[in-house]
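Below is one structure, written out as structure tokens; comments come after it.
Only a part of the assembly is drawn; its chains keep their places, and the rest are absent.
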Amino acid sequence: MTGNGAIELIAVSKYYGSTIAVKSIDLKIPAGAYCCLIGPSGCGKTTTLRMIAGHEVISEGDLLIGQRNVTELPPVKRGTAMMFQNYALFPHMTCAENVAFGLRMQGVSPAERAERATEMLARVHMEKFADRKPDQLSGGQQQRIALARALITQPEVLLLDEPLSALDPFLRARMRDELRRLQQDLGITFVHVTHAQDEALALSDMVVVMEDGVIRQQGSPEEIFNRPRSRFIANFMGGQNIFKGRVTRADATATIIERGPDQFVLPVHGDAKTGEDLEFTIRTDLIGLAQEIPAGAEQCQIPVEITTVEYLGLWVRIVATTIDGKDITLMKTESEFRRAPVRRKEKFIAYWEPEHAHVLA
Amino acid sequence: MAVTREKRPTAFYFLAAFFALFVLFLYGPMLTIFILSFQGPNGGLTFPMNGFSFHWFVNLFEQQAVGDFGGSFLRSLKLGLIVMVVTVVVSFMAGLAFRRRFRGDTVVFYLAIASLIVPSILISLGIGLLFNIFQLQPQWYSSALGAHLTWTFPFGLLIMFAVFNRFDPSFEEAARDLGASNWQTVRHVVLPMVAPSLIGVAMFSFTLSYDEFARTLMTAGSLNTLPLEIYGMTTNVTTPVLYALGTLTTVFSFVVIGLAFGAVVLLRRRKA
Amino acid sequence: AQNIKNVTLRQFGTGVSNINAVADKVKEDLGFTLQMTALDSDAVAQRAVTQPNSFDIADIEYWICKKVFPAGTLQPMDTNKIKNYDKISPLFISGKLTPDSKIAQGTAPHKVGFVEGPDSTDFASAPTQWMTLIPTIYNADTLGIRPDLIGRPITSWAELLNPEFKGKASILNIPSIGIMDAAMVSEAMGEITYGDKGNMTKDEIDQTIALMIKAKQDGQFRAFWKSFDESVNLMSSGEVVIQSMWSPAVAAVRSKGIECKYQPLKEGYRAWGGGIGLAKHLSGLELEAAYEYINWYLSGWVGAYLNRQGYYSAAPETAKKFMTEDEWGYWMEGKEAQGDIVSPEGKVMEKAGAVRDGGSYEERMGHVACWNSVMDENKHMVRKWNEFIAA
Amino acid sequence: MSASNSKRGSYFLITPMALVFAIFLVIPLLTIVVVSFWDYDEYRILPDFILENYSYLLGTSVTWKIYLNTFKYAALTWAFTLGIGFTVAYFLAFHVRSLTWQIVLFMVCTIPFWTSNIIRMISWIPFLGRNGLLNQALMGAGVIHEPLEFLLFSDFAVVLADVHLYTLFMVVPIFNSMMRIDRSLIEAARDNGASAWATLRHVILPLSKPGIAIGSIFVITVVMGDFITVRLMSGGQSASVGLQISNEIGLLQYPAAAASAVVLLITVLLIVTALLRLVDIRKEL
């Protein structure tokens, strides 16, 4: 289990007839990393994963796994293993048989097969269910069998396609913990496709955001969440309010943009040019509400009226509308909210600290 | 209270009555066969009854004055089994093929549909003519087999379509991921999973072949299959032995289906 | 022939004479295997022409022979090899039962009974050494009636279209034969006079069919029949009280205890005959076995068997040896039965004292008005017949 | 695993079926077309190119009568099998609640089909005959005094036997379609105030269309090509296209039969094409 699990995609494309599912993407995933692919439906996540797995022919480009060019190799020769979204457990086999299937295909003797399958089942705490058929298991149990089956061939890379989407929220959180623990124990590379932002943030060392068959941004979860590179990513990852305005001043000390009657001061941004449009974001939890314009916030405030107050347990979600009809979302912890409750129709000044504004590239 | 509220709508009773009538309609004429198969030794094919006996059931297993009952039965059985095996194998293969698009797939599909709708007698005529023109000898195991296959394949293929439309390809990918070859994937994963449907195809194709008349008419060659023999008997035999045959096959199918159903129920109960 | 026992001959024909009992007896007497396939008459003709290799021996009717033999699927037989050739009824040789009989209309067997040479397919006008079919079985047909349901004497073919029997009459639906019955009826009714019923002109055909169509549309017919048993069932179930019928069919109805009469009519009978022919491909040992079979066929056992069913044997003299005097008297001489008459299967067919309808062999076969035939205008006739059926 | 490889696999897999269709469907049908232009005499078919077969076939009023008659049978049989089949399928699909009962009742309907078609057909004869069970029962009950003649050897008998033989072929696809109707659609209709009848009319009927189309295709093609039922049940008194072809075959008039066959084939294809417009079979399975 050395560095054989590094994955490198070089200008990889996938065409289905005339539609392009994946457009010449480049991606390096270090060995032992937990990488999440995320993006809206149809953006090419599954296609990318399946090309790595070898279940989809790569139309153009090269795929390296652990320095070897595996572009043309069959799945089993790539050192990858895949866990399918619906687990794809063979319904006519018991759990033990499912897990042992890979060994059986390798021609391992029944005795050894049984032994190793039992070991693997024990690892996922499913040894008691060895003789059950998959349809007699709950979703979470099935998932563990699917994991065991994928791991028995000792892959360098585990590929997971929306492994948690079929589970209820509790089980999802638990399985998330288990996945992370397993990955840390095994030290192999995980590539995980998901459409849930929290999952991607919670699990990964590296998040890859895709759109329309192209990688839009890749980086650590914090980077992606706090410093989205585009409006799309900000929207998609959530937790951000996006503002747009025209640059009125851009120099080494400040960037100032104008939006209707308001002026906002932004952190210094090299690329900004006077007269251009610029977008910036402010995290929903970093906006405050006040009756009066707080001192020093003259250029990072905007008057609003509260339109929705939504209780979410630990959070309260507040939607406030500006005079020109733009909705701003604010998240307050329940404690904060209790300290300073607001109600529908009330008017406030929404404000933030200049350094919390993030300019979209 | 719980009981009175769970009322069935009036329509149910009308429909149930209709259904009962339908069943009566299905079985009514069989009933006449059933009764007439107990004709006395001198009785004929029609009413009135001429005594009551098991004569014709006994007679069924004896040599008939005309025709070869046992031989044609065995032939039909053999032909049915061959058709069954070939249909299962070929439909399964075709089903697999149709999961991917390939050039000519629509052609084969429409051929199958055509095969289903071309009146049987035309197939019979065409194959008969073909063999005639090329001076080939029609045989139950060549021309008739072919004629039957054109009848069973469309059904087999359509059933396979229905099956594979619902078959998740990730099962095969999982197998391949675990190192199974194409053949191993089919053998260990696909085949066991679609086996119940294949049994359906098998039963269906056997029944179709076993009972096929029009397509066999000009393609059977010198030896009759059972339906041809029965048809021949309707023109050549004056005795209720035919009815005895009908009664016996019906009773037989009741028993088979009853047993099969019982077995399923039993299995399910044991599982639960 | 030392290994003749290994030979298997495949014979096919209609159910009338393709009887398993014959095959059993062949096995017993001659040692080789005879495989029998029974078909309806259409299928017989069809197979004889289209599947020449599917059989060794064809059991076909003479009028079918007229169609089949020219197709070249059969080989003629050398009369020198046929031991009982001289015992064959003169009907099949000269066409005259007795030297002074009149030759009936239609495809009389002798007209298609011989060809010019061993490789010829042209029928000879006089007997030659090369015979197309060895006659096996023949009969004279007339109307069958249910006397219990009719209750008055019937004497003419014309009665078939008598409105009195509206919805209770039937006719045979094999065009070549049915047209004959229709012609007998038309002639008896005085509607049409024919040059030769066995070879009608287009005009005669059209008139005949027109008459039949009219009858059909007036609801004269209950059903048409195509095979022996259909006629039996129609009659015994009372669906039909008068129809053209075959003699053994009448016997079959009677054996169910139902009154049925094979009614001789003043216009005479419509006759038919069958025979067995050898497939072209037969040679060597198989051919030898086939000749042995033919000789055996004419040697009497089968003749007696067929006689007992109400048909006639081709070589009556040889058959006589295999029948009791009482049987011979009842079936052939028109005498009153002394004891019960039993069928070959041992079923009582007639009680003592019965007399056969139509009388003796000579009485019947001497009054043949016409033989089943194929006409020159066959195609036209068949088309018109189809119109009749579709009308 | 390359694309061309998998394509080759598909071709390998489809070959047996394609071959059988080619040899036993396409070539025979082509043969029929070819032979339909040949000549014939009493016992032979003669290679030739004549239009006489067609000109006679299309020129004679018999053909039109026969087609009319066949359409009549097809239409009546279709109407009855559809009516009965739909009702039975509806009962099984929507009024029988447990799967076990559905299977049992389905089996009850299927079992007669294991008995030879011909035997099932001729079993009507003693039932419907002049002295048959039905007439005797009716006369015994004093409902009628004269036996009803139209029961047997009539159009009634033909349609009856056809309906008897083929209703199940209507029930199965319609039942299949109905079972695939989401039950919540029925509830949604009720929720919107639809009566049982309106639900049937506006929701179940339109959604059963694929099944109805498939069943109709089956019944119509079978009846259009049928000849045994017509022959046995009409007592040989009626004609149908199939019977005509079978007669011609019997009389060795193969070219005439082939010409009839070509016309029949075209007719059936036209009907089926029309029906297929209503439903995409490949998708509906």
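Each chain gets a letter, A, B, C and D, in the order it is written, and its residues are counted from 1.
Going forward, contacts are C-beta pairs under 8 Å (C-beta built on N, C-alpha and C of every residue); 3 or more make two chains touch, one makes a residue touch a chain.
What you see is a predicted model, and the numbers here were worked out from it, not measured in a lab.
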Indicate the composition of the complete complex by giving a copy number for each shown chain label. A x2, B x1, C x1, D x1
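In this text, only the chains that are shown with their structure count from here on.
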Starting at chain C, find the fewest moves between touching chains needed to arrive at chain D. 1
Highest contact count belongs to chain pair B-D
Centroid check, CA-based, most central chain -> B
Rounded to a whole Å, what is the gap between the Cα centroids of chain A and chain B? 55
Between chain B and chain C, the Cα-mean centres are separated in Å by 39
Geometric centre distance via CA averages, chain C-chain A, whole Å: 92
Touching two or more other chains - residues of chain C: 46, 50, 226, 233, 237
Residue list for chain B, restricted to those that touch at least two other chains: 45-47, 128, 132, 218, 234
Any idea which chain D residues touch chain B in the complex? 6-7, 9-14, 16-18, 20-21, 23-29, 31-32, 35, 45, 84, 87-88, 90-92, 95, 100, 103-105, 107-120, 122-127, 129, 131-133, 136, 164, 167, 196, 217-218, 221-222, 224-228, 232, 242, 245-246, 249, 254, 257-258, 261, 264-265, 268-269, 272, 281-282, 285
Residues on chain B engaged by chain D in the complex (per definition of touch): 8-9, 11-12, 15-16, 18-19, 22-23, 25-30, 32-33, 36, 45-48, 89-91, 93-94, 96-98, 100, 102, 104-105, 108-109, 111-123, 125-130, 132-133, 143, 146-147, 149-150, 153, 157-158, 161-162, 165, 182, 207, 211, 213-214, 217-218, 226-227, 230-231, 234, 242-243, 245-246, 249-250, 252-254, 257, 261, 265
Of chain B, residues touching chain A in the complex: 168, 170-171, 173-181, 184, 188-189, 192-193
